[in-house]
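Removed: one protein chain of the complex. Kept in place: all other protein chains.
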């Protein structure tokens, strides 16, 4: 097991949910001039982040040429922000009629991420929102696409993700697969089985159990789900929700990591004790996503500080006893 | 567009919801001796506020004589608290059978506010609580009075509010109209139409969209509502709520500005970029209103700091390019 990062410099990144995907004049941020991106970078930096995840909702690096990417990278660097991970979302490689196209796009994104100097390509098997999801206040309260209970489609997922994983490995990148309901990555057991079948050292899970605890339906126990999946984690979206159940009604609401139902003090402690050394990605839906992510970052640093100090104490004790 | 206030001194006031409206012995705070008010002022100051809004739930300055008002003003000043705005609540100038009386009271309050040296008189068209609202845990979950779909009543509202607006203008005051459900100020479109018909430069909106996102019914999109109303804003109640919808059930709950459904980082940024220079009034219902308002004040200062710095950057860039 490698040494943990120092708590003060452990890479903690923000998602971009707090950044509008288009400018006031309607221009998509993907197509926006450098000045608009500089404003985005300053906004992120103003909340104290030095790492961000670039999601393709905001910029599709796989669809940019090298000079565009270099300019974007420089714009972030100018504000002291490292982009070490890219997130390809709702582009499932087994999406009916679009799987092959999405696969090609993912390959392009892997090339782009390597060219950029990133460490992680994150993706998953979730598909574009249904009309009902787009109408909902929170998309997770409406039904989305469901991966079929069909061995051929499962095998196709394994093959195509393994293909992406090999490509990523050749370029020194991690590939991380995000847990998401109703996909082959929708339960701890299925997610573990999928990543074990892919069977590549650089392919792991993004155990985003926050995606599951918000659902308006019976859910897995989050402690058990983390215990099963953390050993496979190589990237991690962290977010939290309140949740109440009773009289047949489930309610949930995004909240800070400290105030939600998942005990992140416990989970992060177990993760780091168990060897997790990856990027920690702060995520929040709704409201002031960027502000809550910044609050969560400080919260996570406090937890890291304690767990890293315990590990150093353990290492010291072990070293001492071996010497003795 | 005038320059923005420095973030550190932008006037951020607290509401008085956290202050009991009567003393332990049953005396209404309106009638309480200066010593009781001094205690209120110290309590507010202890949470770091230097501005407060005086609501007539706590003191009816329009029903005080000049010496009473001077004593109250001095009591606040003693603790470093400026009262720059008065809020006249649930005294609609078109309330059936009470409209004329409420109008006269509002005029008295305008005179009193000017005498005090305030800047803003805030009011609205909401009426006293119904019995069902008084029984409810949260009054907004029960039906209240509804302004009629009747052109004559609408015109009466326009005439009377314009009358108040002219009075306010003569005394150098702003008149701000609070958005509130089921009144002529209950939707963005209706509120804008009302203020446009009143058509006075010192009469604007208090775009308290928090009043709307907490309702247990379908709601307007808060982003669109703010975009439509912020250009008319001259005063602003800010508060936030969690909100969940699903299976025909709506739930909502007061929470901090950072944790609720409205993205105040984005909205405040757009407001200030669009020219809003008014007082920011922290409001919170339930629980520790004063404490949450203080938390929100620090949150808002952080956002202001970033947006003011962006505006200065823009101004500098423009200045530089004009020079060049």
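Details
Lettered A and B in written order, each chain numbered from 1.
To be clear about the criterion, contacts are C-beta pairs under 8 Å (C-beta built on N, C-alpha and C of every residue); 3 or more make two chains touch, one makes a residue touch a chain.
As the structure is a computational prediction, the values presented were derived from the model and not from experiment.
The missing chain, though absent from the display, is touched by one residue of B:14, B:183, B:242 or B:269; that residue is B:242.
The chain not shown here is touched by just one of B:4, B:18, B:144 or B:165, and that residue is B:18. For subunit A, the list of residues touching the undisplayed chain reads 240, 242-247, 249, 251, 253, 255, 257-266, 299, 302-303, 305-306, 309-310. Along subunit B, the points of touch with the absent chain fall at residues 18, 20, 39, 42-43, 46, 136-138, 141, 216, 242, 249-256, 259, 286-292, 295.
Basically, only the chains that are shown with their structure count from here on.
Centre-to-centre separation between subunit A and subunit B, using Cα means, comes to 39 Å.
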